[in-house]
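What you see is the complex with one protein chain gone and the rest in place.
Right after this comes subunit A.
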Amino acid sequence: MTPKNVPENWQEAYARMAQECQSPALRRFYEAGVPGLDKPLAETPLVSLDIETTGLDPSKDDVISIGLVDFNLELIRLSSARYWLAKPHGPLTSESVTIHEITHSEIQDAPRLSSFLDEVLDAIAGKIVVVHCAAIERPFLFEAALEHYGEPLMFPVLDTMGIEASITHKPWWQRFGRQPSLRLDACRQRYNLPRYRAHQALMDAVSCAELFQAQASHHLNKEHPTSYYDC
């Protein structure tokens, strides 16, 4: 399943999955549904999620850390922040170690993703997931669920990268020089947000939540139903 290939109607899809799923955690997840999708954006409970991986290919590479934090358009609650390290199946390359500032020993002592995947699902259940670049987070979690539960995990996503692309998009005849960068840090600078050290899953999740608040405040209509912006 690619990110493009998502259900037309999420509420129906969740209801169907809740019927079909065998694993209790996934069933709980689907039963919680996505009530926020039909509410105005301002009233929707959101959860910002970021994962760090050993590479870009969900079929070969592994998740090594997950960070998430609950928020809404007004506040990001650090008390809800969660952070997990996961021991990958394959060896960790030295490049990814430097990118993520995670050491070998930390990783070697970490549990497998499968041992806490239930907790991750419970933490995002009933909320709308916000990520920067849906093309990473969704397929990796999809693969992880398939491997662990033997059943698919899918959910609607608000993608700050996609939103930024549509905000900064100009037709080719108005373009001048390079397209604006859509990296998280570059997007944040357009909103006077501070610079953070990148590539730590929890801080990136916080960082993405801040960006979404800023985007919503400047460009989105808080009264529109959330489904208007999801992908």
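Here, a contact is a pair of C-beta atoms (placed from the backbone, for glycine too) under 8 Å apart; a residue touches a chain by one contact, two chains touch by 3 or more; residues count from 1.
What we mean here is this: contacts and distances are computed from a predicted model.
Student: When one chain of this assembly is omitted, its UniProt record names it as which of these: "Sugar ABC transporter permease", "Ubiquinone biosynthesis protein UbiU", "Chitobiase/beta-hexosaminidase-like protein" or "Arabinose 5-phosphate isomerase KdsD"?
Tutor: Options "Sugar ABC transporter permease", "Ubiquinone biosynthesis protein UbiU", "Chitobiase/beta-hexosaminidase-like protein" or "Arabinose 5-phosphate isomerase KdsD" narrow down to "Arabinose 5-phosphate isomerase KdsD" for the missing chain.
Student: I'm checking contacts with the chain that's been left out. Which of A:A123, A:I163, A:V206 or A:L220 qualifies?
Tutor: For the chain that is not drawn, the touching residue is A:V206.
Student: Of the residues A:L75, A:A186 or A:C231, which one touches the chain left out of the display?
Tutor: Spelled out, the listed residue whose C-beta touches the missing chain is A:L75.
Student: From the listed residues A:Y14, A:F29 or A:W84, report the one that touches the chain absent from this view.
Tutor: In the complete complex, the chain left out is touched by residue A:W84.
Student: Just checking the interface: what residues of subunit A touch the absent partner chain?
Tutor: 67, 71, 74-79, 81-85, 191-194, 196-197, 200, 202-203, 206, 209-210, 213-214, 217-218
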